[in-house]
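Every protein chain except one is present and positioned as in the full complex.
Going by the order they are written in, the chains are A, B and C; count residues from 1 in each one.
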Amino acid sequence: MAFDFSLSARVEQWRDTIADFVATTVIPREQDAFTHGVNDTLRVELQQAAKAAGIWAPQASAELGGGGFRLDEAGVLLEQAGHSLLGPLALNCAAPDEGNIHMLTVIATAEQRARYLQPLVNGDVRSCFAMTEPAPGAGSDPSALQTTATKVAGGWRIDGRKHLITGAEGAAFSIVMAKDSETGKATMLLVDTDNPGMTLTGHARTIDTTMVGGHCQLTFDNVFVPDEAVLGEPGEGFRYAQVRLAPARLTHCMRWLGAAQRAHDIAVERAVGRHIFGSVLADHGMAQQLIADNEIELAAARALLRESSWALAEGDKGSESSSRTKVFVSEVTGRVVDRSVQLCGGLGTSEELVVGRIYADIRAFRIYDGSSETHRMSIAKRAARRATARADRA
Amino acid sequence: MAFDFSLSARVEQWRDTIADFVATTVIPREQDAFTHGVNDTLRVELQQAAKAAGIWAPQASAELGGGGFRLDEAGVLLEQAGHSLLGPLALNCAAPDEGNIHMLTVIATAEQRARYLQPLVNGDVRSCFAMTEPAPGAGSDPSALQTTATKVAGGWRIDGRKHLITGAEGAAFSIVMAKDSETGKATMLLVDTDNPGMTLTGHARTIDTTMVGGHCQLTFDNVFVPDEAVLGEPGEGFRYAQVRLAPARLTHCMRWLGAAQRAHDIAVERAVGRHIFGSVLADHGMAQQLIADNEIELAAARALLRESSWALAEGDKGSESSSRTKVFVSEVTGRVVDRSVQLCGGLGTSEELVVGRIYADIRAFRIYDGSSETHRMSIAKRAARRATARADRA
Amino acid sequence: MAFDFSLSARVEQWRDTIADFVATTVIPREQDAFTHGVNDTLRVELQQAAKAAGIWAPQASAELGGGGFRLDEAGVLLEQAGHSLLGPLALNCAAPDEGNIHMLTVIATAEQRARYLQPLVNGDVRSCFAMTEPAPGAGSDPSALQTTATKVAGGWRIDGRKHLITGAEGAAFSIVMAKDSETGKATMLLVDTDNPGMTLTGHARTIDTTMVGGHCQLTFDNVFVPDEAVLGEPGEGFRYAQVRLAPARLTHCMRWLGAAQRAHDIAVERAVGRHIFGSVLADHGMAQQLIADNEIELAAARALLRESSWALAEGDKGSESSSRTKVFVSEVTGRVVDRSVQLCGGLGTSEELVVGRIYADIRAFRIYDGSSETHRMSIAKRAARRATARADRA
Partner (left out) sequence: MAFDFSLSARVEQWRDTIADFVATTVIPREQDAFTHGVNDTLRVELQQAAKAAGIWAPQASAELGGGGFRLDEAGVLLEQAGHSLLGPLALNCAAPDEGNIHMLTVIATAEQRARYLQPLVNGDVRSCFAMTEPAPGAGSDPSALQTTATKVAGGWRIDGRKHLITGAEGAAFSIVMAKDSETGKATMLLVDTDNPGMTLTGHARTIDTTMVGGHCQLTFDNVFVPDEAVLGEPGEGFRYAQVRLAPARLTHCMRWLGAAQRAHDIAVERAVGRHIFGSVLADHGMAQQLIADNEIELAAARALLRESSWALAEGDKGSESSSRTKVFVSEVTGRVVDRSVQLCGGLGTSEELVVGRIYADIRAFRIYDGSSETHRMSIAKRAARRATARADRA
């Protein structure tokens, strides 16, 4: 048979357990987290509960202690976790650790696995991924990388500045992307947070508030790391970044899809309970349009995401498919949350209804991990290349 | 394994044959058809060629002589046929015959199968589906049905008016939806075109031009049909309409998705060959945005359509899923074609480039088989019902 | 001559002074205000500076000490002030005081003017407008009003709850909308904040942060006010609300148009200074699209707003025109700010660039003072009435 969109029993079981866990254990902590911030105390508490519930790290490999689900199956679970902005953190499938776990699983040496990966999967530590730089450095265009790694005796010296490094405060280590000062090629290096010379020099005051550790500025001033700190091979940084980025884009989509679904659910539940202008809000045509558009776009986003995740899990390199999906899901979820705010009316922008918090937090998703514009450029170029090939054949 | 989005070898083989057939046999006839209209001579010629190519009626059951593909697999093939506005006609998977074939296959008696269905599958005759009525009759709201079927000795008398009946001119028979004058319930009846009393009283002059037989007005004045003309059971007309409508919505989506893909392909091929303001058109950022948006939305439409078709093929009643998909695909394909027109510039609205013809022809798809608004209303009501149930549980 | 879109010399002079004042005096205080909130100390400091600059309360009548500009001319000035989220506050033309000043100017008795209006125009005190109630009370549908005013000897007793009352904390008085418990008609009453029985019972934690006093919940428990506290006539509350609402919608549009223009200006200035993928960001086609869409929509919003303000100033009751303008300007400014965030990339959601703060703060504008949906309903009804009249004539 050609197609199969059904869920395996194990996926369904985890999904239902996660739904229950999020509802009973995570959501009750949200308002406090929104008011006082998300700190490691809360993280550890939630993570212990998730472990106890048997839903730990669905996407991490089984031998490391995770659920061992394939990316397409994990999609169901990460979406479910994403119903709370704290859910992925609780299950240890949140950014940036989830992406780092994936990349380290593929690339790290045995020693690096023991020292960095296993504690990360365990939730014993957090990590960050230090690629983005302030202008004119590497942002949407990674080739503009300015942080340097210079070969010195027994290791490398790192110099430069990073910003918007999510989760850097409180992380045990950073995966740092730097340019080999000799070859100009990118290299990834593992830097322990207690390394003198790597300094947290500030936080961006962004409108999202639920990422542990915030969005940090890091300064690398004469930072020495030994040769064993290189992740994979020197000069292969951009290739490894792709290893991380294609699935990481999709896991972002999964989590935010859950958040958008939550916002929609809240809005519709509210709309069926409110009376306005003589009838139930949910029966008004314009409210129906908002509701239906959400239903339609959420379904389309989910279908596209599932197909992309399947392709990636099947071995497709997935860059084009994941680009399309990232643009689509980030824009759909943005619109869904916006409509949900509108449906909720006066309290729509409040944290009490959660929808307002999701609205502010989700905005950056159209920008990070490749802005919509960057992905569109890349998608269009590939389409143009195919059209040229067709024209040449004809 | 949970998911499978791969195509079977047989689907791939048919798809490639159809692609070749459309390119070499159908497309060369387009300009002539655009200029002089699509008539049965052209239809028969193309259909014989399709039979000879071994790609006849992919969606019809094998015992009747069709390809016997499930709905989800047929989707791949109908989309491919849809690359030409004449392709589905050539393969006998065009509206309204394709939907009638499906419904008759499910409902017709042995005698009706022999007399109506088999010749229809063979392409020996055409048919039409006479449901829509001029205001204040049945349009988006089928319950407003005004055409009556009155029980008389040995049969039924039909009286009323229908309009926008696609393909009525030249059809061998109509499937007529009428209201039992006694019970008020809807009944479907088979009416031969040579039945005196059923008269073709006009055509709507719509901006689409490629439907054989056009969009007709029919008048039923004292039309007698025998009891055997009833399709299925009297009073079950609305239930049967659902048998037809849910899959028919999806097959419309499949065909129009192919047409939209064609428009996009033409536009991109043109954009890679044109120089403007000092560079290739396809390299301009705004052209890239048009191209990328098309690529993204076509992929999302295809994924959602495939999932809905799978669900329907698996036995889901599919009304909600197919409603969502109909709205999404009809709106996506409309936007894709609109962007393709824009990309083609001055000739974008011309028939010579085909894109202009698709633009005019596709517009009504957001209206027929349930307008976007009607489906949205239905989708929102179901979502509201679920939210109420959740709220009641909580 | 039929049309004149030119600005008078006095408007131009005030506009330029305001531009300079905002740039040199207000904007330098923004980051501090974003971090620590906007309090009355900052307000008073900025207001004294605005008075010194000769740009005090442009929309307030001259005899009260304001600029005395007509609504259409004031539009130019309020937009200019709106370039900073703190600008309107500094010039005493911010919500809710600006709307209250307008309404009191039209309706208040001499005594009320002396006691409430003049100190308000002076900036000696702040005020609030207490209409919105928690569900199932008055929100978008004011007829659902639940707070009651009961006639008692020498005055009225007010009971009920209000929420989302902007600026209530720290206000000297509230203008309270209540339903006459006998007649069911709405009445407006002036309630001093030190009135026992009126209690501030909470704040909504919304994603906007720059309104002095926040969005408050008020409880009215057996609140006594004397007869002189009635604003205008008892039972005329809804009519007075219209006096306030039509111009207040437009002044919101003016201020937010300035904020959107600011976001756009920041984004374009940034885009001309950044290099990415080998050229200046502002030269990339997709960036050009964002920039051009902002330019186009800002111009359209300004033109429509000016026309509506002129109509209102000329004596048009303006309800339909101001409804159209409110929907259009609130949606345009939302899109403009969203595009500006996108153009700014990684820092687009930050307060440091200001754009992120505007993004979060502007969202509620599509909801308050009549949601987009409420206004659309009202606009469509009027259009339908006109069409019916045309049809009747024909």
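The rule we apply is simple: a contact is a pair of C-beta atoms (placed from the backbone, for glycine too) under 8 Å apart; a residue touches a chain by one contact, two chains touch by 3 or more.
In this text, all values refer to a predicted model and were calculated from it rather than measured experimentally.
Q: In the full complex, which of C:Ile107, C:Ile291 or C:Val336 touches the chain missing from this view?
A: Going through C:Ile107, C:Ile291 or C:Val336 one by one, C:Ile291 is the residue touching the chain not shown.
Q: What residue numbers in chain A mark contact with the hidden partner chain?
A: 284-289
Q: Given the full complex, what residues of chain B touch the hidden partner chain?
A: Within chain B, the residues that touch the unshown chain are 34-35, 132, 135-136, 139-141, 144, 163-164, 204-208, 273-277, 284, 286-287, 341-342, 345-352, 356-357, 359-360, 363-364, 366-368, 371-373, 376-377.
Q: State which residues belonging to chain C touch the missing partner chain.
A: 1-8, 11, 70, 72-73, 265, 268-269, 271-273, 280, 282-283, 285, 287-289, 291-297, 299-301, 303-304, 306-307, 310-311, 314, 321, 324-325, 327-328, 373, 375-377, 379-381, 383-384, 386-388, 390-391
Basically, only the chains that are shown with their structure count from here on.
Q: In terms of CA centres, which chain lies closest to the overall middle?
A: Of all chains shown, the one whose C-alpha centroid lies nearest the global centroid is A.
Q: How many Å are there between the centre of chain B and the centre of chain C, using C-alpha atoms for each centre?
A: The answer is 50 Å.
Q: How many angstrom lie between the centres of chain A and chain C, each centre taken as the mean Cα position?
A: Their C-alpha centroids are separated by 37 Å.
Q: Could you put a whole-Å number on the gap between the CA centroids of chain A and chain B?
A: Inter-chain centre distance comes to 40 Å.
Q: Mark out which residues of chain C touch at least two other chains, giving numbers and ranges.
A: Expected reply: 284, 286-287.
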